[in-house]
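Only one structure is covered here, and it is reproduced in the block below.
Left out: one protein chain. Kept in place: all the others.
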Amino acid sequence: MGRQFALWLTLLAAGIAAAALAQAVPPAGSSDVGPATAHLLGLAVVVVLAARSVQRVAALDGRRWYGTATAALFGLWVLYFWQIGVTMFDVPRVLLPAPALIGQMLIDRWDTLAGDFVQTVLKAVLVGWALGSGLGFAVGVAIDRAPFLQRGLLPLANLTSTVPLVAVAPIMVMWFGFEWPSKAAVVVLMTFFPMLVSTLAGLQAAGRLELELMHSYAASYPRTLLDLRLPAAMPFIFNALKVNATLALIGAIVAEFFGSPTVGLGFRISTEAARMNMALVWGAIVVAAVTGSVAYAVLVQLERRVAFWHPSIRSK
Amino acid sequence: MRSKAIPLRERVLPVALVLAATLLLWYVGAVGLNRAGAVERVLAPQGAYSTGQLITATLNMERPVLPAPHQVVADLYRSLVDWPLDSPRNLLYHAAVTAQSTLVGFVLGTLLGIVLAAAIVHSRTLDRALLPWIVASQTVPVLAIAPIVLVILGSLGFSGLAPKAAIAMYLCFFPVTVAMVAGLRAPQRIETELMHTYAASRLQAFWLLRMPSALPFLFPSLRVAIAAGLVGAMVAELPTGAQAGLGAKLLTGSYYGNTVGIWSALVMSALLGLALTAAVAGVERWVLQTRQAA
Partner (left out) sequence: MNAPERLASLPHATASAPASAPASQAAVEVRCASVVYPSADAPVHALSEIDLRIEAGEFVSLIGPSGCGKTTLLRVIADLEPISAGEVLVNGLSPHQARLARAYGYVFQAPALFPWRTVLGNVMLPLQIQGRRKAEAEAVAREQLGRVGLTGFERKYPWQLSGGMQQRVSIARALGFEPKILMMDEPFGALDEITRDGLNEQLQQLWQRERRTVVFVTHSIAEAVYLSTRIVVMSPRPGRILKIIPSTLPDERHLGLRDTPEFMALAHQVREGLAAGHGSAPGDDAV
């Protein structure tokens, strides 16, 4: 139990030192000469204690949540040092705002950010992702029996992953206007090809024995598709859905960089950055980051239900 | 199942046919989409017109809704040939600017990724504290941070290549790190135990076993990384007054309504993407040619 004791001791010491430093340091902007030497020493002490605490937690064995705890602790320390560093070294808030400021901005301007969220995520991303993935899946199933078309489309689809598809944003604006449909169109283009490739790969995933089994049952093509090949393709399809979620978010936001009405996460980020209103920019980024993580987590849960049988999901 | 080797002809023919069909559809689309504008601006003032005249008009408009393929090719050709290579009127100049930021960022990001991956694999603290954040960042639109990076670096005095390369760098870094960590951990227990019986040092085990095992993981991620870096470089060109680079060209084209120009820039960026990926694939083949198949 000596190890446990050392761990708690380090955590306690780090916590106390951090709190003391936070109290001692004057608020930003109140000093012209920079941080006092004592404060710098205090900072060094806290850094060492923080590193030790993370190290000790990382060394723990036994429970599964120890790993998450280490990452969480690390994240908290990063936030703390961000806050303290910005305050101590008087970093101009147009350069790097303190986390507290960003938090405040999230609360103050939540209605603006909510509007941006609706515009970008609920409209452009969701519609584009669903439409693009759906089309990719449909085309994949449609050309399942046309190996000639597959051999023609598959190389081209693979090539599109090397091409910056977001560059079509200006053209989409020209065709569909400034509003969210043009961003959704970009997302459709970006998500279509990965889904097509994954669907085709997934449809080939059924084993040879299983296919011969269905053949021995004189099962029709639709029956074989429904009972065997589509279930076997689910891991691939979910993989593409997860990848597409990230692509969709990036695509919608970057498409807004190229021109957007006065609402949207991408618009918010680019215009507020030009106005040097960094706190709001970070606020929009936090919204985008949380959206991305939550969407991914939701898809992982869905995958666990549908493709529960796949070895990669069973082993978790 | 019999041999999977498909003869070249069988592989090229479908692709060629699909491309030809796409080209045909493009032409048909151009006629269809440009029709209203052509009738209004070109043909109606002249009075009656035939279908042939309609088709010619729609395929050669100055500000079409959808430029015809030959228009785009002609514009590209003119920009490449009529202007010297260092002139901003030459698309190759812009391609070079973008490529430069991409490649510098790519190389730096890859190196950083490999070094960090090696550190993570050998340090339990880093593995548990840092790696989850790097993995989680893959679900987050990291590109959205680009404007912030540009502002910070701009106010610190960095301009030109540096901020663009910085953005390309951190976009390349994430996929490479994740892939390298997986690759460095790929050796099976038997192989690491073998190295142990040889009393190999950690450095030897890293160089002789883990690095070679990691290469098959590294190269696919490099292809993803360079594509991401290219997008990052292009996005980075947007805010800074949009002076040089393909991203800038796209933006200015959309401001001035230069449709054909936008399409040329788009085609050029697609070609650049293909070229960069082909280069990475070439390096992959050169590095792996001495290895036997596992």
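Quick notes on this one:
By written order: A and B. Residues from 1 in each chain.
Note that in this section contacts are C-beta pairs under 8 Å (C-beta built on N, C-alpha and C of every residue); 3 or more make two chains touch, one makes a residue touch a chain.
Here the structure is a predicted model, which means the values were calculated and not measured.
Touched by the hidden chain within the whole complex are the displayed chains A.
Across the entire complex, the residue among A:V54, A:A169 or A:L228 in touch with the chain not shown is A:L228.
Only one residue in the set A:P147, A:G177, A:G207 or A:P261 touches the chain that does not appear here, and it is A:G207. Not every partner is drawn; the one left out touches subunit A at residues 207, 209-210, 212-219, 223, 227-228, 231, 234, 307-311, 314.
Note that in this section only the chains that are shown with their structure count from here on.
With centres taken as mean Cα positions, subunit B sits 20 Å from subunit A. Of all residues in subunit A, those touching subunit B in their complex are 54-55, 57-59, 66-68, 70-71, 73-75, 94-96, 148-153, 155-156, 159, 161-164, 166-171, 173-175, 208, 245-246, 249-250, 253-254, 257-259, 265-266, 269-270, 273-274, 276, 278, 281-282, 284-285, 288-289, 292-293, 295-296. Residues 1, 6, 10-11, 14-19, 65, 124-125, 127-133, 136, 138-141, 143-145, 147-148, 150-152, 155, 223-224, 226-227, 230-231, 234-235, 238-239, 246-247, 250-251, 253-254, 259, 262-263, 265-266, 269-270, 273-274, 276-277 of subunit B are the ones that touch subunit A when the two sit in their complex.
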